[in-house]
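The complex appears here without one of its protein chains, the remainder shown in place.
For clarity, chains are labelled A and B in written order, and residue numbers in each chain start from 1.
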Amino acid sequence: MAVKSLEELRKLRKDYQSTLSLRKQGEHEGDQIELRVGLGTCGISAGAKDTFQALLQEIDQRKLKNVKVVGVGCMGQCTSEPIVEVRKPDHEPLLYGPITSNIVHDFIEDTVVNEDYYKDGTLLIKTYEKVEV
Amino acid sequence: MSNVNLNISELDQSLLVKLDQYIASLEDPNNSLINVLHKAQQIFGYIPHNLQLYISRKVGVSAARVNGVVSFYSYFTEKKTGKNVVSVCMGTACYVKGAGDILKELLKQLNVEKNDVSEDTLFTVKDVRCIGACGLAPVVTVGEKVYGHVTKDMVKDIINTYKERG
Partner (left out) sequence: MKERLTVLVCGGTGCIASDSDEMLIVMQDKIKELGLDDEVRILKTGCFGFCGQGPIIKIQPDNIFYVKVKISDIDEIIEEHIIKGRIVSRLLFDDPKSHKKVKAHRHMDFYKKQFRIALRNCGTINPEDISEYIASRGYEALAISLQEYSPIDVIKIMKDSGLRGRGGGGFPTGLKWEYTYNQDVNQKYIICNADEGDPGAFMDRSILEGDPHSVLEAMAIGGYATGATRGKIYIRAEYPLAIKRLEIAIAQAREYGFLGTNIFGSGFDFDVEIRLGAGAFVCGEETALINSMTGLRGEPSKKPPFPSEAGYKNKPTSVNNVETLANIPAIILKGSDWFNTIGTPMSKGTKVFALAGKINNIGLVEVPMGTTLREIIYEIGGGIIGGKKFKAVQTGGPSGGVITEQHLDTPIDYESLKAIGSMMGSGGMIVLDEDDDMVEISKFYLDFTQEESCGKCTPCRIGTKRMHEILERLTNMEGTPEDLDILEDLANNIKYTSLCGLGQSAPNPVLSTLEYFREEYEAYAYRTKKTAYTIIDDKCIGCTKCARVCPVDCITGKVKQVHIIDEAACIACGACYDACPVNAIEKP
């Protein structure tokens, strides 16, 4: 399906943006939470793939319907890899690291089930200016 | 150079078929020598002299040029390697965090020279340029597995893990 004009592209972007926001807000009851795991070389070397799997497993076991785990690129903060970003609707995204697979259980408990902040580990707050194009 | 083996017939024929298929799929094999060599190393594990000669005939460039390219790039190896290739990252970040000592320790414990095969044929130790995991410096990789924040004390455990697997 080749995109043949700027208008078509812009229409496509609107569709994708709404799919993306649908993903965030959720088709289910309650709000959609997105967990982003940095899957760059640095992250993977530090065990991000295990964290990714552990998150999926944990969410599956707890039967959490409104949580989605997404792999993204390098978050830049190599010292704290593996990094997980928690995105909730109407909340400023928060980055946590290092989140290794063995603490995923508590991490989900605190951030998703209890809707709180993760107590152990380093809490990073994302406040850099990103250019909005 | 008496120890140069140029006998093409000694090469594994079933592996050569794979290489032939790859070369046949290329648009312009003559200009894609490096890609062909990558494939050859992936299939054979290393690129010995007789394989270099085979490739030169196959893609239509001189054997001297193939050898020139193989020896120029550090990624290509003409020697057989051990079952496990242990690479110590020698990027600057790892270096300032003591990667040189880790390399020495590995060579000492395995009783082997850099780039040679250990007596039990299990290990080859190499130094590599930055693999870009500077946050974990110093870094050692064994195959695909990455070990970060490596200390001299960890060297023994790393080696034993692979010795046990045989």
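Keep this in mind: a contact is a pair of C-beta atoms (placed from the backbone, for glycine too) under 8 Å apart; a residue touches a chain by one contact, two chains touch by 3 or more.
Keep in mind the model is a prediction, meaning the values are calculated, not measured.
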Quiz item: What are the shown chains that the left-out chain touches?
Solution: A, B
Quiz item: Hey, which of B:Tyr22, B:Tyr95 or B:Tyr162 is the one touching the hidden chain?
Solution: B:Tyr95
Exercise. Using the touch rule from the top, list residues of chain B that touch the missing partner.
Key: 30-35, 37-38, 61, 65, 68-69, 72-76, 90-93, 95-97, 128-135, 137
Quiz item: Residue-wise, where is chain A in contact with the chain that is not depicted?
Solution: 1-6, 9-10, 12-13, 16-17, 19-20, 36, 38-42, 44, 70-79, 85, 90-92, 94, 116-117, 119, 122-131, 133
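The criterion applied here is as follows: only the chains that are shown with their structure count from here on.
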Exercise. State the interface residues of chain B toward chain A in the complex, per the touch definition above.
Key: 131-136, 139, 146, 148
Quiz prompt | Residues of chain A defined as touching chain B within the complex | solution = 41-42, 44-46, 78-79, 81
